[in-house]
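One chain of protein is taken out of this complex; the other chains stay put.
Chain lettering (A and B) follows the sequence in which the chains are written, and residue indices restart at 1 in each chain.
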Amino acid sequence: MAQLLHQLFSGLANGGIYASIALALVMIYQATHLVNFAQGEMAMFSTYVAWSLIDWGMPYWAAFLLTLVISFAGGVIIERVVIRPFDKAPVLASVCVFIGLLAILNSLAGFIYTYTIKPFPSPFPEKAWYGSVYISPHEGGEIVVMLVVLALVYAFFRFTPLGLAMRASAQNPVSSRLVGIRVGWMLALGWGLAAATGAVAGMMAAPIVYLEPNMMGGILLYGFAGALLGGIDNPWGAVLGGFLVGVLENLAGAYLVGADLKLTAALVIIVGVLVVRPSGLFGRPVVTRV
Amino acid sequence: MAALLETRSLAAFYGPTQVLYGVDLDVAEGGITALLGANGAGKTTLLRALCAMVRREGAIRFGGGRLDNLATEDVVRLGIAHVPDGRGTFVHLTVEENLRLGAYARRDKAQVAEDFERVYGYFPRLRERRWQQAGTLSGGEQQMLAIARALMLRPRLLLLDEPSFGLAPLIVRDIFAILRTINREDRVSMLVVEQNANLALDLADHAYLLETGRVVMGGTAERVRGDEAVRRSYLGY
Partner (left out) sequence: MTTVSETQPPTAARLVAGLPLATWRRIGAAAAAALALALPFVASSYHTFQFTQVIVYAIALMGLNLLTGYNGQISLGHGAFYAIGAYVTAILVSKFDVPYWATVPVAGAVCLGAGFLFGLPALRLEGLYLALATFALALVTPQILKFKDFDSWTGGVQGILIDKPDAPFKLPLDGDQWLYFFCLAIAVPLFWAARNLVRGRVGRAIVAIRDHPIAAGTMGVDTAIYKSLTFGVSAFYTGVAGSLGGIVTGFVAPDSFQILLSLYLLVGIVVGGLASISGAFFGALFIEFVPTYSDQLTDLLGDRAKALPWAVFGLLLILFMYLMPTGVMGMLRRLGFWLERKSSAGS
């Protein structure tokens, strides 16, 4: 029983990270109907930026916040410079651009920081009052951080005029222009927000998986699985999906397929969802007009 | 009365295909101008051209300034509200959110709150449904919402594309009555595209007739209504 609870909580902790990535993916998908294959590498690069800041002596939370700001700016710039020219291009062109971005970010990180694995500090101490047999302080703290971030993002979209404008732009760009919204900039902001959300995921994951250029590959896959499971056009479904995938992954790894094939379980979820119910648990079914 | 909106030699294109040819059109300040014509005549395209939603050439003057080099968002910010065909409601957002978006471009918060009240005054049914998802409203209610959203901009000019489309006659009558009131009391000028020529000519004081992308006739509503050819083709008697 203790084992099960431990797996459950550990799964939720991982799930928080996957939920963040899933949210970032859905934010971009909602606005552009494209899947950002480079989301993981963007998060990884942000984490390296944080590492540099901490290495230069900045206290953890200051570095954390500054990294969020830098990631946000980075996301905006990437959208305007790299992605924007292809907004009317066919799907394959966009996919190629994302893959290209993935490659560039991965190798840039490898070039600047080398491929040696680096440890990344956790802001939560080894032993603390909120740790227990079931859940380590980092896992517990990380879940709280994730929930805070997700709550902030939710509040932003739900209660602020800018958030409303961004939601409107994603749903109906034509009508949005007709009320004076600069849809292009909304898109860029969406990317910025997605980049910042991904950065949080990266910084929370790094203490566990260690910092190296390929750290986000598996996490990205779980993020995809979570986003698809929850509904690729539903941000909160995707968050739920992320947590679900985290728990399922852990349970499957412990009781079903063993740790080695956990990633394969993600593949099965992805293909399964896409084939059985592409709109996911909470998404809206897409109607194609002939 | 001075012309609020003037187009000279306006042409519009969908890709390489030209659909509007040399359109000269005026909308008087405080007036209502109707745009008549059959399906495919180019009426919707004309409204879209005014809002930079399609490629266009030619001169467009609004309140003294030029519109022809502005993007849609900037045209809107000058005070032109467009109620598109199909209504363009944000179907996944609530009624209240739709209206709030209508006022997105404005900075005067106090007046926006006033306008909420005014708009709910014109359309009490919207107030009843303010927290409902816009997509769940009936056709008539969505049309009201679309017009209400446009009014939230406090526009100087309201562009309406087929406001009667798909609506029951009673609802249409109500809506057109409200449009008349808005024009009179809030001094909002209007350019109304309508296939229902009778309805349009009742509301408007001026009218233009479009046929395959060209203006073939223009003048006061009286004159257009009295024209023999128009009567036969568009008014049915």
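Assume a residue touches a chain if its C-beta (ideal position, glycine included) is under 8 Å from a C-beta of that chain, and two chains touch if they have at least 3 such contacts.
Note that the structure is a prediction, hence the values are computed from the model and not measured.
Note that the absent chain touches A when the full complex is taken as a whole. Looking at A:Thr114, A:Ser132 or A:Thr160, the residue that reaches the missing chain in the full complex is A:Thr114. Within the whole complex, the absent chain has one touching residue among A:Ile17, A:Met44 or A:Val97, and that is A:Val97. The missing chain, though absent from the display, is touched by one residue of A:Pro123, A:Gly163 or A:Gly217; that residue is A:Gly217. Of the residues in chain A, those that touch the hidden partner chain are 33-35, 37, 82, 85-86, 89, 91-93, 95-97, 99-112, 114-115, 213, 217-218, 221, 224-225, 228, 260-261, 263-264, 266-267, 270-271, 274-275, 278, 290.
Rule of thumb we're sticking to: only the chains that are shown with their structure count from here on.
Averaged Cα coordinates give chain A a centre that lies 43 Å from the centre of chain B.
Across the complex, chain B is touched by residues 161, 164-165, 167-168, 171-172, 174-183 of chain A.
Residue ranges of chain B in contact with chain A, taken from their complex: 51, 53, 71-73, 76-77, 81-82, 84, 88-93, 97, 100-102, 104-105, 149, 153.
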